[in-house]
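All protein chains but one are shown in place.
Let's turn to subunit A:
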């Protein structure tokens, strides 16, 4: 049964530079926030175990590593995503305008089997900042037109709604994977060259 297997969910975060993609990941996984803006140095992917309906799943959240800055994310980045998180900055209208092209780019590059049902989640980040440029209503309208994409207003800085948003992301990713795994596993028997399994305590490694 698929449910007995260890589940790994690949989640990718997209959006314009400096909307807070890396900060959201760090806040969620490490409960840390850094005000210094470094164009994503050292951010790769972070993993976190979450429990959904009594199932423990490992969520692997992939950062763009700054390659989005000059539209240079290669197709390899998009492979095998189970959920796509779109992020914009509620104080920067341009980052909201870019959402359509990020969504299109994802659908083109990742080429999911059922593009209409692929799970996206939208995060409007930096709600702790003023002045606000994009209202919640406007963001929700956009989401409605996109097959009722779930929308969360977050502050990576204050940790607001971050946990809830990622839980929804994990749920949607899992639902997507359940569907596709039940149909057929597209690429079984892949080989990972890293065969040393780390003995991770299995929980949150945050020591703060």
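As a convention for this text, a residue touches a chain if its C-beta (ideal position, glycine included) is under 8 Å from a C-beta of that chain, and two chains touch if they have at least 3 such contacts; residues count from 1.
Convention: contacts and distances are computed from a predicted model.
The chain that is not shown carries the UniProt protein name "Rab proteins geranylgeranyltransferase component A", picked from "Rab proteins geranylgeranyltransferase component A", "MAGE domain-containing protein", "Mediator of RNA polymerase II transcription subunit 17" or "EF-hand calcium binding domain 2". Checked against the hidden chain, the listed residues A:67, A:101 or A:117 yield one contact partner: A:67. On the side of subunit A, touch with the chain left out of the figure occurs at residues 17, 26, 30, 32, 34, 36, 39-47, 65-67, 69-72, 74-77, 79, 108, 111, 187-194, 198, 200, 205.
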